[in-house]
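I have a structure I would like to understand better, so I am pasting it below and will then ask my questions one at a time.
Omission of a single protein chain aside, the complex is shown with its protein chains in their original locations.
Up next, chain A:
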Amino acid sequence: MAPSFQVHLLTPERPLYEGQGTSVSLRSGEGDIAFLANHAPFIGTVDICVVKIERDGEPTLYAAVHGGFVSVARNEVRVLADVAELANEIDLERAKAALAKAEAAGSHTNDSVLEASLRRAHVRISVSSTLAHSTYVA
């Protein structure tokens, strides 16, 4: 059984998850990174990505995070997300529509705003479908 540690997944408007976890993986500014218990102190940026929180004896949590910061200190991982949604809160239809819209508009421009919205849509959809998959298995 992997040792667990305190995980805070916070957004400015409300906390999304506060509890124990055995592993947190996400994409930081420099690449994918996973935190286990007793990770060295770390501060970094968080990209638009899927944050995966594995828990002891409980289903793994997936959240779509759209940028922010992560800090690790004294066996506590804090993800400060600008915007984040847990898998069950995502409106899949809306994300798909956003993806289609971004793709249609993005075929001839390469605008960073558009790219960001494309990635947000991708992340939302992948989080949402992971949830569908995992509940099916469970």
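Keep in mind that, in the parts below, contacts are C-beta pairs under 8 Å (C-beta built on N, C-alpha and C of every residue); 3 or more make two chains touch, one makes a residue touch a chain; residues count from 1.
In this section, contacts and distances are computed from a predicted model.
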What protein name does the UniProt record of the undisplayed chain give, "3-isopropylmalate dehydratase small subunit", "Electron transfer flavoprotein subunit alpha", "DNA repair protein RecO" or "ATP synthase gamma chain"?
-> "ATP synthase gamma chain"
Spell out, residue by residue, where the missing chain touches chain A.
-> 8, 10-15, 18, 28-30, 40-45, 68-69, 71, 73-74, 78, 80, 82-83
